[in-house]
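The complex appears here without one of its protein chains, the remainder shown in place.
First chain written, first letter: the chains are A, B and C, and each begins at residue 1.
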Amino acid sequence: MTDQFDPTPSDRFTFGLWTVGNPGGDPFGPAVRPSKSPLELVEGLAQVGAWGVNLHDNDLIPFGSSPSERDRIVSEFRAAVDSAGLCVPMATTNLFSHPVFRDGAFTASDPKVRAYAVRKAMRAIETGVELGAQTIVFWGGREGCESDACRDVRDAIKWYRDAYDFLGGWVKEQGWDLRFALEAKPNEPRGDIYLATTGHILHFIETLEHAEMIGVNPEVAHENMPGLSMVHAVAQAMEASKLFHIDLNAQRIGRYDQDLRFGSEDAKGAFFLVRLLEGTGGYDRYEGPRHFDAHAYRTEDWDGVWDFARGCMRTYKILAARAAAFDADPEVREILEAGQADPDSVGELIGSFDAERCAKLEALELDPEALAAVGKRYERLDQLAMEHLLGVRG
Amino acid sequence: MTDQFDPTPSDRFTFGLWTVGNPGGDPFGPAVRPSKSPLELVEGLAQVGAWGVNLHDNDLIPFGSSPSERDRIVSEFRAAVDSAGLCVPMATTNLFSHPVFRDGAFTASDPKVRAYAVRKAMRAIETGVELGAQTIVFWGGREGCESDACRDVRDAIKWYRDAYDFLGGWVKEQGWDLRFALEAKPNEPRGDIYLATTGHILHFIETLEHAEMIGVNPEVAHENMPGLSMVHAVAQAMEASKLFHIDLNAQRIGRYDQDLRFGSEDAKGAFFLVRLLEGTGGYDRYEGPRHFDAHAYRTEDWDGVWDFARGCMRTYKILAARAAAFDADPEVREILEAGQADPDSVGELIGSFDAERCAKLEALELDPEALAAVGKRYERLDQLAMEHLLGVRG
Amino acid sequence: MTDQFDPTPSDRFTFGLWTVGNPGGDPFGPAVRPSKSPLELVEGLAQVGAWGVNLHDNDLIPFGSSPSERDRIVSEFRAAVDSAGLCVPMATTNLFSHPVFRDGAFTASDPKVRAYAVRKAMRAIETGVELGAQTIVFWGGREGCESDACRDVRDAIKWYRDAYDFLGGWVKEQGWDLRFALEAKPNEPRGDIYLATTGHILHFIETLEHAEMIGVNPEVAHENMPGLSMVHAVAQAMEASKLFHIDLNAQRIGRYDQDLRFGSEDAKGAFFLVRLLEGTGGYDRYEGPRHFDAHAYRTEDWDGVWDFARGCMRTYKILAARAAAFDADPEVREILEAGQADPDSVGELIGSFDAERCAKLEALELDPEALAAVGKRYERLDQLAMEHLLGVRG
Partner (left out) sequence: MTDQFDPTPSDRFTFGLWTVGNPGGDPFGPAVRPSKSPLELVEGLAQVGAWGVNLHDNDLIPFGSSPSERDRIVSEFRAAVDSAGLCVPMATTNLFSHPVFRDGAFTASDPKVRAYAVRKAMRAIETGVELGAQTIVFWGGREGCESDACRDVRDAIKWYRDAYDFLGGWVKEQGWDLRFALEAKPNEPRGDIYLATTGHILHFIETLEHAEMIGVNPEVAHENMPGLSMVHAVAQAMEASKLFHIDLNAQRIGRYDQDLRFGSEDAKGAFFLVRLLEGTGGYDRYEGPRHFDAHAYRTEDWDGVWDFARGCMRTYKILAARAAAFDADPEVREILEAGQADPDSVGELIGSFDAERCAKLEALELDPEALAAVGKRYERLDQLAMEHLLGVRG
């Protein structure tokens, strides 16, 4: 049974090797699914309609592989990706699993660990380039602490900056046309992770030497864990032209990192996120891949993994259709236009200071009681959003 | 009974009029304490040892006062502050109480409301200047939404920017030596408030025309509500020379805005925050006022309000003493120095890219297994912090 | 424009006077809507299709009214309710607004406050009876503390028990056929409220003298504030035949008490809750009123209030239709039946101990590896739930 919500490569959906390849282990129990090789995962992704596959260096190349092993693995993988009709738009470095990073990678107190981390990132970027990636994601899973006794946060920020300044310069030196996308997370596996949200990261980027090549990779789960709005984070990044990549999944607020099937929690939040990515209100569409960073429940076998992958993509497409219908709804447009009407061009008085506009602003007749009396119709507007979401309108 | 932890003006403690003046109303019940006038509050603050008093425009001047009433009120207040030996280091604008701001002030969809908000802020800045304030705080309590249907977040960010670009230019035009300090909050009273954390605000500031005069005013409660680290937020701001003001109080994670007595929750977090503000690890002390934005429990009468105010200040001083002892503890220093030792100057290889240093980095002999084997002693270090905090260690 | 989701009295929807009557004040600003009288609210509720109206004593009768004023008000209200074709199925007592309850009502440290609270509850029950209420709700908004220094929690629990033992006995003495429904909330307006969740309350009820007449009134927002599952709480209450009333609304986890329009957050949670209430899986339907304890955004005028009320009811009916379709979906049934199949009646061996069944249990051949290998198809099942919810299936 197929319908218009079944995924196709033109939807530009991507999955990480680590997502569909997740074998179901967690802190309270081991893997429940037999492992699949990267080549098998690529084949499976092609079958369910994905466009691309992303990876950490060690999803593909075991830690400690010799250069020749590495070359063989990369070359086989590239052939498999090509033969499956997929691509590898993004690559990243695992700087969190090996015990050497137990106290951080780019922000480890031990400078030799920092050096080791930078070198590992260089090797992973080389692999990404070899596989055709245009975006390098950095998630600093161990860059944090359980106790602020362990180091001054300002030292950590400086060391973090040093690493990106070095790596950005090195990439330019190689002549590669790459962009970095930095991913925030507030905690887990560390008690607190430095630069806890997309907002903190956006600021940090402005302090980097190669800021123009560095943007963000917001993740639904990571913004939602502390209860912050993913929509607001992505909008801030888009407004600053810094949305370089995105991690789609689902998460309940205030819990362990769940990486649930996209859209399976906070359906309204997912609806507004998809609306933002697909273009709304005169703003452009996000043109990068729609990447899912999620995994199947531990209750599932391999059939369940592919159910999971299909579900992520179908829900995205359903929400995109619902969002388009919402934007086209005359009642929605009427409420929004009435609320933002500016017949006297008052809005233009505010902005970069200018004495003439200031004089006009001071001279405006503004009655706060009259302005206050106007109801906004947002209960109706949000109910319209819900009824579009639930499929009972249009 | 007095001791070395009793506050004195040289400690530079400040309170808002709205803090000690809070009459104890909440969403489920009205005020429980008879109101005190601003003049009475100033007198009380002087008696408990505060250095300064801060205010919103409407804490002092009722909304809708005539210019002459306003002048009389400000002049009497200034005289009272002088006579009490206090000062007014900070002023702010109430852009959240009046129904005109029900859908935002600087980010309201209605451009006339935005214009009204900017004008109200100009008047409040004038009052601040007249009272001697060097810092103008902005907290946009209504700048947000309950449903993202109501406006595009990017429009809101642009309008927000327009307001600060205008106000910054206007202040410069007047020739005033003022700094703005922007305060983040993730939610309440709106479902989501734009620029939800100090991180988001720090980034936003970088996009403003007058960024150099604009910094942040982080608040313990506002960072802690979503479970983020106040220490990390303040450290990021200090590292960027953007800590222009601070709001001290206490809060349980994941609750309504509590504004509790400083230090009365998360004692370890308060300890590390005070340590940061007082200077540690070779970094300078924060030189601004230690401002408390908190209020007494609704169970209290006026005696309880002054108990509350004294408690905020005493706890700050106790924690400052504990932090100094921690930094001076030889066992603490030994663990930190061992963990950050860099006998081979490896740390210097990372930073702005340079081919020579890159070659050295590539040539380093680094054994990940050996580096991974080193225990960090952070359990001991954190226990030392706890034992200093609890007063059982020298 | 009407459709099958428009509410009618036969749906048994009820609202509190305090919900549609909420004038839009919050901790950061005063009311934004002109007040409506209880009589006007009753008329409005009838017009939007509600079945009943509930109330606190002081929603109707101002605190401190004389007996004759009280009688006149109640009599007029009853006439208005009758004339509008509504009913009053539930009444409750405001034990949280007046400053006398600043430190609790039934659990206040001052025994005179406890006595005053019990007497106020008696008067409110009398009013409820006079208006035809069958259920008396108790929400102890001030029964808690900001600091556990203030009293021993065990003393508070004992005093709490005393109050219900007294009131239950008194109601029986009057010969009234009433049930009490106790409502939990974890915090706000107190730092911690005693008996924080429906679970804690269910246990407390078992320790009461008149436990058989006392059940629970779970509220979506109150269970969700700390991130707990409303569905699990309601199911536990239903399993114990203790669901005596319900408060429907919506809430983001980890925030101030939002009381949002039903279904406007956590759409999947609302879907499973409605499914539970409407009867599923061979279990009976909940037969009590569908009560909404929510209010319109502060951005709304009176039109927006009625938009809000209609939205609550419409969403409930849409979700009920979606839930019925989900339960009837053959693919859903197939997955559930396969997962719970018990061809050998193994399930019957477990339960009250019996030597014979124990011997059979010990003798069973059970291969953990084989049992572990079975995938559960829950990704597919949950995606089916989502696609029913989003209206793309059936």
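Things to note:
The rule is short, and it goes like this: contacts are C-beta pairs under 8 Å (C-beta built on N, C-alpha and C of every residue); 3 or more make two chains touch, one makes a residue touch a chain.
This is a predicted model, so every value here is computed, not measured.
From the options A:32, A:73 or A:211, the residue with contact to the chain not on display is A:32. Of B:56, B:151, B:190 or B:252, it is B:252 that touches the chain left out of the display. Note that of C:61, C:91, C:113 or C:214, the residue touching the chain absent from this view is C:113. Of the residues in subunit B, those that touch the hidden partner chain are 3, 5, 32, 227, 252-255, 261, 263-268, 296-297, 299-305, 307-308, 310-311, 314-315, 318-319, 322, 372-380, 382-383, 386-387, 389-392.
Seen across the whole complex, the unshown chain contacts subunit C at 98-100, 102-103, 109-116, 118-119, 145-155, 157-159, 162-163, 165-170, 172-173, 186-187, 192, 194-204, 206-207, 209, 226-229, 231-233, 235-236, 238-240, 254, 272, 280-281, 283, 326, 332, 336, 339-340, 342, 346-347, 349-355, 358, 361-362, 364, 366, 368-369, 371-374, 376, 378, 381-382, 384-385. Contact residues of subunit A toward the unshown chain are 24-32, 96-99, 101-103, 141-142, 146-147, 150, 187-189, 191, 225-227, 252-258, 260, 264, 297-299.
One rule holds for everything that comes next: only the chains that are shown with their structure count from here on.
Centre to centre, using the average C-alpha position, subunit A and subunit C are separated by 37 Å.
Within subunit A, residues 227, 254, 372-374, 376, 378, 382 each touch two or more of the remaining chains.
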